[in-house]
Each structure stands twice: as C-alpha cells, then as structure tokens.
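Before any comments, here is the structure.
One protein chain is absent from this view; the other protein chains keep their places.
And then chain A:
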C-alpha cells in the first residue's frame, strides 16, 4: 500500500480547499442563515411543532444533510474531473498507485470538506435555535457515512463526466430534488398516504430520518432501516468504483 501517495493526494486536494477557505466557510453560513430566516422564522412561526420538536430545530438535520450531500458530491466529482480536464491525470496513471489509493485520497479529501461544512452549519444553527443532540456519537457516525458515500457517488460522476455541464447535471437533476423531497423540511408523516408510499422509494428519506433521529430521538423510519439504506448505498458506489477501476473506464485508454 502506497500510504505516501494517499497522503499526497489528500494534502494536495485539501490545499485547493484551503485556498478558498473563506468562500468555503462563508457560503454555508449565509445560506443556513437565510433558510432560518425564511423557513424557521417566517414560515416556522405558523407551524407549532413537528413530532414534538419546534419547527426551527426540526429543519436543522435536513439543512445539514442538504448541504453535506450536495457539497460531498460536487467536491468529489470536481476533484477527479479537474485532473482529467487539465490533463494532469497522466501523473496519477503513471505513478505506482492503485486505483484504491487514488479513491481513498480523493474521496477522503472530499468527505473531509463536506464534513467541515456540515459542522459549520450545525454551529450556525445554534445561533438561531435552541436544541440538544440526543445521540451525538450516532450523529457524527451518520454524518461521516453520508459524507463518505456521497463523495463516492461524486467520484463516480467525476469519472463519468465528459464536460462541465455533465458534472453539474446529476447533482442538479437528481440529488437536489431527492433531498428536497426526502423530508429535509417536513416529516414524511405530514404527507397524504399515497405520497408517503412514493416517498419511501427515495433513498435520501432514510438518511435524513436516521440523522434526525440522532438529534431528537424521533424518526420517520426505523433506525435499523436507515443504517441498512446508507450501508447499501455505500456498497453500490464501492461496487461501481471497483468495476471502473478494473476496466479503466473513461480513465485509461
């Protein structure tokens, strides 16, 4: 195992993040604040509570998930697409590194960035609403797993993408709608029965539900099912990556 290479990729990718640290820090703070003003204060004042939790606090886990999933996906997809685009991928291909090491380096860095943003949003939330986290260890575990699995997904998108439009396409067309419709801002039980059934096909529901459970101890679906869903999603991504690397698909001609 070439640990030195993993470390180098990780540091190099994190350097990109630190170059734009202010931007990486300010934009989640601003967008979170906006969500609280609009949903928490303006609309939330008319909704008393959801499942015994004040609406302002109720949306915190969903807000974090929304940002973490989109950030993890876009960071990881950009991270591996950029070397393809500017041609520096030649170096990765000619170095004594396996694709496993390449994935660990890029996905690890993307997940770290997403994690950082998730924690910034959490900290910002405390400025607006009062709440306690019932299961902090489970909360960190869910957050980490989400960062990792969506970074894996982003990595796949980055390898697949042939241009910048395609890079944006999947997050825009699939991830954002799934997250918005996955109960970020409402409880699934608030929907009419038919929509509740349809919603159950949205994998993001399980992630947000589990994450919200770690905050408030209440969930739309059982915690076991949530864990299973995120585990399955991670395995599917890993399987696709393993296949990509065996075949060199879109990487090595």
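Throughout what follows, a residue touches a chain if its C-beta (ideal position, glycine included) is under 8 Å from a C-beta of that chain, and two chains touch if they have at least 3 such contacts; residues count from 1.
FYI, contacts and distances are computed from a predicted model.
*Asks:* What is the missing chain called in its UniProt entry, if the choices are "Sarcosine oxidase subunit delta", "Electron transfer flavoprotein subunit beta", "RNA polymerase sigma factor" or "Daunorubicin/doxorubicin resistance ATP-binding protein DrrA"?
*Replies:* "Daunorubicin/doxorubicin resistance ATP-binding protein DrrA"
*Asks:* So which of A:47, A:93, A:119 or A:236 would be touching the chain we can't see?
*Replies:* A:93
*Asks:* Could you tell which one of A:4, A:45, A:163 or A:189 touches the chain left off the display?
*Replies:* The one listed residue touching the chain not shown is A:4.
*Asks:* Mind pulling the chain A residues that touch the left-out chain?
*Replies:* 2, 4-5, 7-9, 11-12, 15-16, 19, 82-83, 86-88, 90-97, 248, 252-253
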